[in-house]
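Comments concern the structure below.
As you look at this complex, bear in mind that one protein chain is not there, while each of the others sits in place.
Showing chain A:
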């Protein structure tokens, strides 16, 4: 199931951010950079990002997994995906 899909999770998330947020279109950013530097992002974009992560990596993020920390950088999102994939027994 899920593991037949995307394997390079960070690269996939990075590509999504670059394509969908103007701020990331032309600048270099690392997987560790805090993407919500202001501590705030539009709920619309966050919802799109959540939907992207759940549908691309075939995971469901529980309510208590939706935190600023888990979504603050590419690597933290990738870690979240890895934890959820493990939890569902992949």
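Operating definition for what follows: a contact is a pair of C-beta atoms (placed from the backbone, for glycine too) under 8 Å apart; a residue touches a chain by one contact, two chains touch by 3 or more; residues count from 1.
Assume contacts and distances are computed from a predicted model.
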Checklist outcome for this item: Choosing from "HAD superfamily phosphatase (TIGR01681 family)/FkbH-like protein", "Response regulator receiver domain-containing protein", "Phosphonate ABC transporter permease" or "Cytochrome P450", the absent chain's UniProt record names it "HAD superfamily phosphatase (TIGR01681 family)/FkbH-like protein"
Checklist outcome for this item: Residue positions on chain A contacting the omitted chain are 19-22, 25, 36, 38-47, 50, 63-64, 66-68, 71
